[in-house]
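Every protein chain except one is present and positioned as in the full complex.
Now for chain A:
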Amino acid sequence: MATSYLIRSVTQSCKLGLRFNPTVNSNAYIFHPSTSIVQISFSRTYVSFVNKVTADQLWSGVTSVSNAGKKRGRGRSVKKRLDLNRGQRLGVGKSEMVFPGLTGPAMTGKKILEVYQPKKDESAEAASAQKKVPERKRRFPKIPALLRGYSGRKFPGTSIGPPDPINDYVFNGFDSKVLEYKIVNHMTGNLGRKARISALVVTGNGNGLAGFAVAKAATGKAALRKAKNMAAQRLQYFERYQNHTVFHNFAVTESKTTIFVQKKPAGHGVVAHRVIKTMCELIGIKDLYAKTEGQTGIIQNVTKAFFKGLMEQETHQQLADRMQLNVVEYRPEMENVPIPVAKPSQGFSRPDPVKEEAFDFNNLYYKDGRIPLKKYVDPDLQFKLPSTLRYFLNQHKHRNQRHARYLRHVHGLEPSPEEVKFRQKPLK
């Protein structure tokens, strides 16, 4: 009994932080029954510096950075100290034995207590077990898919809310989105390469009003705020055709970036470079096709070009006034009836009609007489290649089957798919 008592106390003290050689031999414990004294011999074979320095010194060696290093931006990703004894209580082991005189009172009244193991309170243990496993916070909380940007957890494409109010004016209905977010560097005498964050932000109310700005700051947050508020002070108003698309096809170039924009009917949606898509969202353009050519990765040029192109549009009213003629629209879904969209402001048109060959609205606004090449696509291509023809025939035999099945089910001629599945289940 006494043996286990003492040995345990020694091992206990090991746990408490006294440094022992890890290669302690269990034979080193010598027991003298007469004296009840334990002699312990240590084999002092030093393996590494780990045995020479204190825990504190060891930790500071791993976790600290020099002052000069701090200045140059080192030590940001340095590890923090860990409490290796977390969850352990002094004098309490796994089996929670009570050692009178050590972990509890030695006597009750005049009676000397013996070592004993108290009965465990199961409910308390379960409670403590629950406590012991704290829910680990996610380092990066999950972002809903619709709030994520273009790629991963990066800024471009994400919304950063409306611009800050200016005095009493609150930007109601506005939203801002990041188009570009990057690190830019310059050299200084003292610090060498110094980095800043550059952000390109577009803000708009989805109803024709929008602006963009680039801003740089030491922190990303500041750069975004600066760009957003600058964009709010550079708002432009764009007229849109029936609040859903542009007035006409156009091409616009900025530096080495060229955008070919096409007017599209309602229901088409925006099919364009992701940056143009974002801008359309904020301006309030719902239907458009854009082809970006040249340097498509220089976001600032794409943005500039698109804003410039929209600003240079000619509205139908301006066209009617310029030509002194009625602008008339023919839409297939409206049975191609003439729909007047603009009349000359003077109230009547000029007498002589425009010649059909001279007027092509689709190519009216391309500069220098250069129009985009439209490649001929054979509409009957699927019947000409053996592979596509085979695919067509394969699809063709399934045509309308789904709908016919649905109708048979509706009229009660055939059980529903759920019913069929249920019937196929084995009998129990």
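Note that a contact is a pair of C-beta atoms (placed from the backbone, for glycine too) under 8 Å apart; a residue touches a chain by one contact, two chains touch by 3 or more; residues count from 1.
Please note the rule applied: contacts and distances are computed from a predicted model.
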| item | value |
| --- | --- |
| Listed names "28S ribosomal protein S22, mitochondrial-like", "Gamma-tubulin complex, component 3", "GPI ethanolamine phosphate transferase 2" or "Protein transport protein Sec24A", with the criterion being the UniProt name of the chain not displayed | "28S ribosomal protein S22, mitochondrial-like" |
| Touching residue (missing chain; options A:65, A:115, A:298 or A:323) | A:323 |
| Hidden-chain contact residue, picked from the options A:112, A:191 or A:334 | A:334 |
| Hidden partner chain, touching residue among A:49, A:361 or A:422 | A:361 |
| Candidates A:352, A:380 or A:418 - the one touching the absent chain | A:352 |
| Contact set of chain A toward the excluded chain (per top definition) | 263-268, 319-320, 323, 325-341, 348-354, 359, 361, 407, 410-411 |
